[in-house]
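All protein chains but one are shown in place.
Should a chain be cited, it is by its letter among A and B, assigned in written order, with residues numbered from 1 in that chain.
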Amino acid sequence: MLEVRDITRRFGGLLAVSGASLSVASGEIVALIGPNGAGKTTLFAMISGFVAPDSGTVRFAERDITGMPPHEICRLGLARTFQIAQPFGRLSVRENIAVGAHLRIADRQDALRRAEAVACQLGMERLLDQPAAALTVAGRKRLEVARALATGPRLLLLDEVMAGLNPTELAEIVPVLRAIRDAGVTILLIEHVMQAVVSLAERVYVLNQGRMIAEGPPAQIASTSAVVEAYLGQGAAQRLGGRAVAGAMS
Amino acid sequence: MLEPSILLPAAINGLTMGAVYALIALGLTLIYGVLHIINFAHGSLLMVALYGVFFLYKLLGVDPYAAMLVLVPAGFVAGYALQRSVIGAIKPGRDQNVLLITLGVSIVLDNLAVYFFTGDTQTIDTRYSLEMVNLGVALVSLPRLIGLVAALVFTAALWLLIGSTDLGRAIRAVAKEPHGARLVGIDVDHIFAMSFGIGTACLGAAACLLLPMFYVSPHVGQVFVLIAFTVVVLGGMGSFTGALIGGLLIGVTESLGGLIFGESAGQLAIFLIFIAVLLFRPTGLFGNRLS
Partner (left out) sequence: MRVALVIAAVCAVALPLVVTSDFWLGFCITVMLSTLMGAAWNVLGGYGGQVSFGHAAYFGAGAYTAALLGMKLGVNAWVALVLAGAAAGLVGLLTGYLSFRYGLRGSYFALVTLAFAEVLRILAGTVDWSGGGVGLYLPLRAGAANLQFASKAGYYYVALALGAGAVLVGWAIQRSRLGAWLVAIRENEDAARALGVDTFACKLKAITISAALTGFGGAFYADYYLYIDPGIAFGPGVSVEILLAPIIGGLGTVWGPFVGALALQGAGELGRRLLGDAPGLSLVFYGVLLVVMVKFRPDGLIGMFGRFARQRPAHA
C-alpha cells in the first residue's frame, strides 16, 4: 500500500534522512524505531506531505504522492498524527473529531454523529463535551488518533502515540490500535516504547542518523547488532550478548 | 531632471531622513526581537515624544538636542511601565490579542493628542534649523546631518549594549528562549519590560533629532508607523544592522522616488516595497537573529 523509495532530505547542512526506503502492505501494523534525532518524524513529514523530499519517491495505493500537499494526501486516505499533540484547544472533543469527519461528510450533524462513533471506538465517550485543552496527555494522544481516524483513512501514520503514557494507559491503548487495524486500517507507527512495538508490530524498520539500518520482525531486530549499537553505542552488542538486549532497549 | 546635481542632494536628504527612520525602527526591531510582538503603538509613542520635545522647547526653552537627556530616560520609563502594566501578561491564548492591545494603545494616545492639542501641526525654529553644511558635493541642512550621525552612534551604542553587557546577555537569552531563561533565574517579565523601555527610549532620542527637521501633530505617529514597519521588515525582524541599512534604503527610495515621480509616489513606493518584502522575503535582508 505504501512504498517509500530512496528518500532523502537535507536541512541546510544537516542530512536528516538519507536514501531511506520502506514499504507497508495493506492490513499490516509496521513500526519505525530508532534513537532520538534519527529522522523518523522527518520521514513521516515527507510521507504525509508536510515536507518535500529532496529526492526519492513516495507511492501510496499505486499513486505517486511525492511532494503532494498534506490535505490532498489526507484525502487520498493517508492520515497522520503529530508527535506533540495539536488539539483544537477551544473546541470540544466532539468538535475536534468532527473536523476530521468533515473530510468525507459535508453535513454538520452527520459529522458530529460520526465523531461520536469514532470517540466510542477509542473509548472516549465520557470526554466528548470536554474542551480539548482540558485533556491529559493520554487524552490528547487519543484525540490525535481519533481525529485522524475520523477522516476515514486507509493508512494511519501514528507518531509516538505512546510517549508519556503510564503502564495502565499503555495497556489500554494497545488493543484499541489493534482493533483499528482489524477494522481495516493499515498502521505505520513511530515508537520508542518497545513493549508496544513488540506486542503490536509485525515488522519493524530501524532508522539511525537518517539511514535505514535494519528491517524484520521485532524479535529478530532486537538482536541485530547494528540496532543495538545504534541505541547503545559501538561495541555494545558484543558486550551485552543477545538476550539482554531486548530488555535494555525498552 | 535626472542630473547628479539634483539627484545627489535628494539622495543625501533621503539618507538623513532614513537615519531617523532607522532610529525609530531600531526600537521597533528590538521590541520584536525580544518580545516577539509587533508594537502598533510605536508611531503614537513617537508622537508623544515629539510633543515632549516640543513643549520642552516652547515652554522651557530647552534645546531639542539637549532635551535628549530628558526624553531618552523618560521614554525608557514610559515604555517599561506600559509593557509591565498594560501590554504584558496577557491571558494565554491568541497572540492576536497583543496586536490588538498595542493597536488600542495607539488609538488612545493619538486621540488624546487630538483632544488636547487639536489637529494643528506645529514646528519649532531653532537658530540653527536653517543652517546648511557644505559637504562639497551638496548642501545639507545641519539638523539632518546631526540626525545621521546620531543614528549611527545610537546603533553602535545599542549594539554594544546587547552584545557586551550583562543586561544585553540576559536580553539575548530571553529573546532566544524565554522559558529556558526563566529556568536559569532571569526575571523574564523584567527583561521584557526593559527591552520595551529601551525601544521607546530610542523613540525619545529619535524625537529630539526629528523635530528640528520635521513637524509634530497628533497624526504624525500614523505617518511614521508604517514606514517603521517597512524598515523593520525590510531589514529583518530583530536585526539592528538591518534596521539601520533598511532605514537608509527606505529614506533614499522615498526621496528619489518623490523627486522623480512625485510626492505620493514616494510613499506608494514604500508600501509596495513593504508588501513585496512581506510576500517574497519576510525574513528581510538580514534575517532573524537579534544582532
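A few remarks follow.
Convention: a residue touches a chain if its C-beta (ideal position, glycine included) is under 8 Å from a C-beta of that chain, and two chains touch if they have at least 3 such contacts.
Small disclaimer: the values here were computed from a predicted structure and weren't measured.
Every visible chain touched by the undisplayed chain in the complete complex is listed here: A, B.
Only one residue in the set B:7, B:77, B:124 or B:226 touches the chain that does not appear here, and it is B:226. The residue from B:7, B:103, B:186 or B:260 that touches the chain not shown here is B:103. When the full complex is taken into account, the listed residue touching the unshown chain is A:48, out of A:48, A:66, A:186 or A:208.
Along chain A, the points of touch with the absent chain fall at residues 48, 50, 69-72, 74-75, 79-82, 86-91, 95, 98-100, 102-103, 105-109, 111-112, 147-148, 150-151. Mapped onto chain B, the interface with the missing chain covers residues 37-38, 40, 86, 90-91, 93-97, 99-101, 103-115, 118-119, 218, 222, 226, 229, 233, 262, 264-265, 267-268, 271-272, 274-275, 278-280, 282.
Heads up, the rule we're going with is that only the chains that are shown with their structure count from here on.
A straight line joining the Cα centres of chain A and chain B is 48 Å long.
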